[in-house]
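Just one protein chain is left out here, and the rest sit where they should.
Chain nomenclature is as follows: A, B and C, assigned in order of appearance, with residue numbering initiated at 1 for each chain independently.
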Amino acid sequence: MDVGIIGATGYGGIELIRFLQKHPMINNIILYSSTQEGLTIDNLYPHLENESKFVLRSLQYDSVQDEVDTLFLATPPGVSAQSSEALIARGISVIDLSGDLRLKKQAIYEKWYGRTAAESDLLNESVYGLCEWNEEAIANARLIANPGCFPTAVLLGLAPLVQAGIIEMNSLIIDAKTGTSGAGKAASQVTHFSEMNENFKIYGVATHKHTPEIEQELERWHGQPVSVTFQPHLVPMVRGIMATMYATAKKPLETSDLHKLYQDAYQDHPFVRLGQVGAFPQTKQVYGSNYCNIGLTFDERTNRIIIVSVIDNLVKGAAGQAIQNFNIMNGFNQTTGLDQTPVYP
Amino acid sequence: MDVGIIGATGYGGIELIRFLQKHPMINNIILYSSTQEGLTIDNLYPHLENESKFVLRSLQYDSVQDEVDTLFLATPPGVSAQSSEALIARGISVIDLSGDLRLKKQAIYEKWYGRTAAESDLLNESVYGLCEWNEEAIANARLIANPGCFPTAVLLGLAPLVQAGIIEMNSLIIDAKTGTSGAGKAASQVTHFSEMNENFKIYGVATHKHTPEIEQELERWHGQPVSVTFQPHLVPMVRGIMATMYATAKKPLETSDLHKLYQDAYQDHPFVRLGQVGAFPQTKQVYGSNYCNIGLTFDERTNRIIIVSVIDNLVKGAAGQAIQNFNIMNGFNQTTGLDQTPVYP
Amino acid sequence: MDVGIIGATGYGGIELIRFLQKHPMINNIILYSSTQEGLTIDNLYPHLENESKFVLRSLQYDSVQDEVDTLFLATPPGVSAQSSEALIARGISVIDLSGDLRLKKQAIYEKWYGRTAAESDLLNESVYGLCEWNEEAIANARLIANPGCFPTAVLLGLAPLVQAGIIEMNSLIIDAKTGTSGAGKAASQVTHFSEMNENFKIYGVATHKHTPEIEQELERWHGQPVSVTFQPHLVPMVRGIMATMYATAKKPLETSDLHKLYQDAYQDHPFVRLGQVGAFPQTKQVYGSNYCNIGLTFDERTNRIIIVSVIDNLVKGAAGQAIQNFNIMNGFNQTTGLDQTPVYP
Partner (left out) sequence: MDVGIIGATGYGGIELIRFLQKHPMINNIILYSSTQEGLTIDNLYPHLENESKFVLRSLQYDSVQDEVDTLFLATPPGVSAQSSEALIARGISVIDLSGDLRLKKQAIYEKWYGRTAAESDLLNESVYGLCEWNEEAIANARLIANPGCFPTAVLLGLAPLVQAGIIEMNSLIIDAKTGTSGAGKAASQVTHFSEMNENFKIYGVATHKHTPEIEQELERWHGQPVSVTFQPHLVPMVRGIMATMYATAKKPLETSDLHKLYQDAYQDHPFVRLGQVGAFPQTKQVYGSNYCNIGLTFDERTNRIIIVSVIDNLVKGAAGQAIQNFNIMNGFNQTTGLDQTPVYP
């Protein structure tokens, strides 16, 4: 197959390249850029020397269907809202890594993102690409809204619990921590090394864009509207997300039963790992890989369940899950091209 | 005045030295060590060269009252439980930085610490040294239980809220993050650089010793028993604690009113800083100083209050607060010897 | 083929596992441990869950030849000196990652390592596995002394220069910087996170064990004894080595000619990357991969050549090069199982 990446020069883009160029079912990769055409990717990213000699080229809508079967969009807000329709109309499968197409309700999008939403038809067409829980729809989709990094960690961590109906939904508090690469390649004061190292920051207090995305998917499972507290923080590290999640149990239970619930839910899903009963994951255990590690416990003192979920935000939280979606759409084994052992230590 | 430190070679101990040697009311400092007597402190800690030529000596109970007026105990578990009585009996004021004397109920101590508690008389004698909220008792005390690092950040962050009675007490969730220096000087696998850098860890899930300390003090303000979820995490940085705290409001309120509540509570307390309405602190803003910075908001979507509190765990969370207690006990201005500007960046 | 690892639980060992388990020519991997037999590797290293279910077993010399064709020794000092003879006598190919067999002269070994050297016969039998410069001997070897991490970066950086005979050999100064993972898995005060983060250290001043290893190989190319200054430092990062090397040119030259010299030397070596004329590498550009990136310049002001060489100390500086040796010994393409794109950022 032939695939293309629009926005290949950001962190999501180069992470796509890392995996796609070793993907056994891919024949040809084309990198599109509207601003840096003519450059080779290893000029911008010397770590890709000897690996990738791709020359960035500009995308021609008229002929793009002759060049690629699937397009990955690792683009700034607004791009996929405007261009996806034309692309799928040309028979190209589109996997969008931006936030443009994740929220089904335009009003919600416009409130949280502060910009015009995509057309309803496009939003209806797009399938939310949470691979472990939406496999059938993904297999039949031609337009995927690849989940946000935080929602991926959060939803994989909460799904069995919510679907089992054993928690008070209004009690959900999600305290999330991320490395800086989620903020992208552009330098900023917040992620200036001198301001970020030996520092721990909170941001987007009660206002983070990923909140409605989490709520939308929880509602789908719960059957009713859900409001959660979702609170991100910035950790002085580059890669990794941990979501620590707190929920009140409807009635007391055993940690071992909880563990069993999750084991059953994820036994056929190779990228979700549970560990031993009572063990909790660290972000480094998934570094550079497509895994999501989950740990949990029931605290009888407070009647609360604590679930901890970790991912590599650039892999399972972006490029890796996008390729997992690609695999599902094409009937490949989900792990094809993604069998990367975490880099440790 | 003449002061001594027992356990001067740990991180709490050398932080005490950093402040005490510049304290204008202190005449003489004596460092006691049972295992390294004869060494000078700058042999162990070259950063103290030209600063401190203290020779570690062994403590003689018979004559210690001739050497010091006040003793700081930066000792391992059990030491102050066993030795404080003898010290205060000799007329020495004792400020204990360990966890031995913080919990008033022996059964609670023994459950969470897994070791024999101190004598009841000693526990009754000891005053919990949370300076901003216990000033009068501290001024009259001869034995201080210096608060734990997490409880300091948490209690300063929650006090006005709890005392105002405007939150559902059983809704309290405290998600805390700390640098590695809280784990002390001893090398371990957990804090091995290769395992800790570019990594974010959760630990002590639902079992951390600081939980009952937080609950005890909240109960004092609330008037009834309180159960909280307190969950610590380890950040790849050396110094700093952030506590992110979530509480359901009894009824909707305005963030500006909340801010005013805190301003009133802390206006006479030079070490607690509130910032602007809507601003949130970062750990680096208090680096190396005795400040506690607090930010807060009311989220009307979820009816929850979010309070964020940061301290330097080795200063306000240990040595700095110990000296603040020393100042109060002796009628000095609280900031004496502690007017250290945060080191930034 | 079937391979085994002795000492699989150290950082060198798990890095061998990361690559070997995806190596297309390897059938079976056996992990030997004398102290942790019966455990599975993912109990010790949860990042390997779902990846590797190897149970550690004890090595039986009588039957090991029935289990494996090649053994990788990632063992503490002394082990391979004592056991290699027995292993190769049983027809097993041995690749030793320790420092036991690198120095040909026993007296030199004993002076720098402070312990008894291996038998002369064994030292004569062993081939120094610097793949890019010793390919033929490696292809015919049954015992490989895998180069040290620093010597790998240094020798790859200096080889073309020394072989061209264009520098004053006695002018060579090598200032090297390494991440902490080179110090291994064992926790220590030096690599305690609280002492290592936000800190830069020098160590082994004028006494590092890798000095004679560098000199031995330089002498081989130069034809006469060589004395170099080799000085390592410890960087607050986990992975990566940079060697900055200074040499006086015999006569003035052009940077572009130097670059050409290196291009010619390495054009058939896929793991050595030169970049553009005037570009210099960073350690992160090789993170997690088997690459060595080199940059260089001639400074006409001082008549000195500056060469900069970076590797990932655990890959090209240890496990990766070991597997590269394995590939050469077995006639496989050198990149087999090693085509890992650097993880960036």
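As a working rule, a contact is a pair of C-beta atoms (placed from the backbone, for glycine too) under 8 Å apart; a residue touches a chain by one contact, two chains touch by 3 or more.
These numbers were taken from a predicted model, which means no experiment stands behind them.
> Out of all the chains shown, which come into contact with the hidden one?
Computed over the complete complex, the missing chain touches A, B, C.
> Of the residues listed, A:Y11, A:F54, A:F200 or A:Y266, which one is in contact with the missing chain?
Touches the omitted chain: A:Y11.
> Consider the whole complex, including the chain that is not shown, and state which of C:T9, C:T283, C:Q321 or C:T341 touches that chain.
Answering carefully, the residue with contact to the hidden chain is C:T283.
> So which of C:V235, C:C292, C:I323 or C:L338 would be touching the chain we can't see?
From the options C:V235, C:C292, C:I323 or C:L338, the contact with the absent chain belongs to C:V235.
> Just name the one of A:K53, A:R115 or A:H192 that touches the chain not displayed here.
For the chain that is not drawn, the touching residue is A:H192.
> Touching the absent chain: which residues on chain C qualify?
Here the touching residues of chain C are 173, 175, 177, 179, 194-195, 197-203, 205-206, 227-229, 231, 233, 235-240, 242, 244, 246, 280, 282-284, 287, 295, 297, 299, 301-302, 304, 306, 308, 310, 345.
> Which residues does chain B use to touch the chain missing from this display?
So the residues of chain B touching the unseen chain are 11, 14, 17-18, 21-22, 45-51, 181, 197-198, 238-239, 270, 273, 275, 279, 281, 284-288, 291, 293, 339, 341-345.
> In the whole complex, what residues of chain A lie against the chain that is missing from view?
11, 179-181, 183, 185-189, 191-194, 196-198, 236-238
Keep this in mind: only the chains that are shown with their structure count from here on.
> Which chain would you call central, comparing Cα centres to the global Cα centre?
Answer for the innermost chain: A.
> How many angstrom between the C-alpha centroids of chain B and chain A?
Those two chain centres are 39 Å apart.
> Between chain A and chain C, what is the separation of their C-alpha centroids in Å?
Measuring from centre to centre gives 36 Å for this pair.
> Let me have the rounded angstrom distance from the C-alpha centre of chain B over to the C-alpha centre of chain C, please.
Using C-alpha averages as centres, the distance is 46 Å.
> Which positions in chain B touch two or more other chains at once?
Each of 179, 194, 197-198, 236-238 in chain B touches at least two other chains.
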